[in-house]
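Inspection log for the structure reproduced underneath, given as structure tokens.
Removed: one protein chain of the complex. Kept in place: all other protein chains.
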Amino acid sequence: MNLSLHPLILLLVFPGGLFLMNIGLLYEWADRKLVARFQSRVGPRWFQPFADTVKLLAKEEIIPNGVHKFMFQALPIIALTGALTAALYIPMFGFEAAFSFEGDLIVALYMLSMMTLSIGLAGANTLSRFTIIGATRALTQMFSYEAPFLLALLGPAIAAGTWNIGKINTFTGENIWLILAQPIGFIIAVVGLMGKLELPPFDAPEAETEIVAGALTEYSGRGLALFHIGKNVELVIGLTLVVIFYLGGIANPIEFILKSAGLFLVVSALQSMFARLRIDQTVGLWWRLGALMGLLQLLAIIFGRYLGEILR
Amino acid sequence: MAIGVLFGDLVKAFFTKPATQNYPFTKTIAPERLRGKLVYDPEKCIGCMLCMKDCPSNAIELLTVDKINKRFVMRYHPDRCVFCAQCVQLCRFNCLNMSNSLWEMASTSKEAFEVYYGREEDIAFLLERAAQPGINEPPCE
Amino acid sequence: METIKFLESGKLILEKWIERSQTTEENRLDIWISTANLKPAVQSLVEIRWGYLITITGLDIPPVRDQDNNELQPGQLEALYHFANDADIITIRVKVPYSKPQIDSICEIIPSATIYEREVIELFGFDLLNTPNTEKLILPDSWPEGVYPLRKSFTNLQDLVTSNKEQSND
Partner (left out) sequence: MTEAKKEKFIVPIGPQHPALKEPGNFEFTVDGEIVTDATVRLGFVHRGIEKACETRNYTQDMYLLERVCGICSHVHATAFVLGVEKLAGVQAPPRAEAIRVLAAELERIHSHLLWFGVAAHEAGFDTLFMYTWRDREVVMDILETLSGSRVHYSVNILGGVKIDIDQKLSDLIKKDMDFLEERTEHYMKVVTTDETFLGRTRGIGTLSRDRAKLLGAVGPTARASGVKRDVRVNAPYSGYKEFPVKMVIDQTGDLEARFVVRLKELYESYRLIREILEKIQPGEISTRIKRKIPEGEVISRVEAPRGELFYFIKSNGTEMPDRVKVRTPSLCNWGTITDVAVGHKLADMPMLLAGIDPCFSCNDRMVEIRSDSQPSQMMNWDGLRKYGIEYYK
């Protein structure tokens, strides 16, 4: 499918801006509901995240003493725009990406990292102890998760022989699901995504029982709402990326919904199955296991391709 | 050594009814023995005042209308009550009981937390007397 | 059987300091000793590992006055150190007057006693010599000096604050 819409609409309404924010909130609801059902609870009703966001947006934004005011207000916006921009390069919902060029995978991933970076800066900006520890942890976690996640996404890219997300989508749609060909890559991608989004059990940077809300402790009102929306958007993008790369791509909206739902079920089950890892455990686990396995996988792929070429 | 020991529970929980409920819409039935709102029967009371004396939270006030004819009015404050049922235990004439009906205590006004028990004419008499200026009924303190 | 054994052994150790002793229940022994002997007595109990310190209880014995408000007996504070060994409890009791409520701290011997010592300092106004920490444990930091809530004379802080103000105004 190829829709030709005005770039401004692409940017502000669909698939960027409004639509993405709403679908993000819907994803949050789905996440909370699924986790609740796994925990034998009823869970929130569908409009809860919307209501939360509206409430937060309507509330007063308190700027604590001793912060850099401009940074404090700009960081949530940067985080959100980063996430939204990344969405433009990704074929959302079965439609083609709004923009694409050779190598947009790298740009998208870079944009996704803006979020964590902003959270880290936001935490370091305030004077509270909790935020500073949260920021340190968030940045530590970013450094340990970015690499394996990237490696995991590189696998399919190398297999497809392109850095263009749209082309990878077509490639995975035509071939067998890469989850079968590169199971390790899939696991690393999912877990890496959870670590990236600070979902449990990798939520040490915002562990409420230790450091209240981590880097975002001092945020309230609009800033907090924007961060939340940004995170939800990132959840949408992350899941879509994994679906595109490992679950046979998305050719139409139905396929998108079904595959994302299936992946979502796995992610929320993983969220509710483990105890929170300490930051040193998370980092250790990833550098020792994740990165190594990612590299092995990559080597195997390269070797396989090489072998294929020789045979051909 | 294992990982994800809870997996079985997760699957089970996902396919069974949730353990929690949508509270204001669905309610559980209170058990028979629940210690709820205090109920007073003025016909049996002889006015020994033991309930008032031993109440740990001063939730009971027994007001005498006519001591000889044993006519008493009880002013009960559910907001102070700790629902210990000591008064029920103490009362030898069984005129105090705890019902299992009231178990949600929230009200926007203070009136709900001042309950009068007794014969209607006695209550009316007492309230009238309290309304008159000059003669002050013992305050709620 | 064993009860008697433990109590006896405890009594034997503390023998030389006992001023008065009393057994109210079969597994309880109360002994009164002088303030100076408290530390060695506790030391000797700990040395042979006779049980553990349960807590320190403070007691207020208000002054006895006659009709003309003359003090017949000055006000006293009593500290009770409860030690338990299985079912047996030895209580070492020390009495001090209001005017000089000084007791040696036993934190050197039993470090965990600090929390109990801080409690009696705050609530009764004991003066524990050489106790490692005298920061407020329970009461607010701005609690008025010299007001000890668990003494019998304390009734209400509001009254006390107002009466103090009146006094200072005079």
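Which chain is which? They are A, B and C, in the order written, and residues in each are numbered from 1.
Basically, a residue touches a chain if its C-beta (ideal position, glycine included) is under 8 Å from a C-beta of that chain, and two chains touch if they have at least 3 such contacts.
As the structure is a prediction and not an experimental result, all values here were calculated from the model.
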Partners of the unshown chain among those that are drawn: A, B, C
Contact footprint on chain C, counting only the chain that is left out: 24-25, 27-28, 30, 49, 52-55, 57-60, 80, 82, 84, 86-87, 89, 91, 110-112, 114-115, 135-144, 149-150, 152, 154, 156-158, 161
Absent chain, residues of chain A that touch it: 38-41, 129-130, 133, 200-201, 203-204, 207-212, 272-281
Where the unshown chain meets chain B, residue by residue: 1-6, 9-10, 13, 19, 31-35, 53-57, 82-86, 89, 98, 100
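The criterion applied here is as follows: only the chains that are shown with their structure count from here on.
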Graph class of chain-chain contacts, one of line, ring, star, complete, other: other
Where chain A and chain B are represented by their mean Cα positions, the distance between them in whole Å: 54
Distance from chain C to chain B - Cα centre to Cα centre, in angstrom: 42
For chain B, residues that touch 2 or more chains besides their own: none
In chain A, residues with contacts to at least two other chains: none
Interfacial residue positions of chain B with respect to chain A in the complex: 3-4, 6-7, 10, 13-14, 16, 18-22
Residue ranges of chain A touching chain B (in the complex, touch as defined): 36-43, 269, 272-274
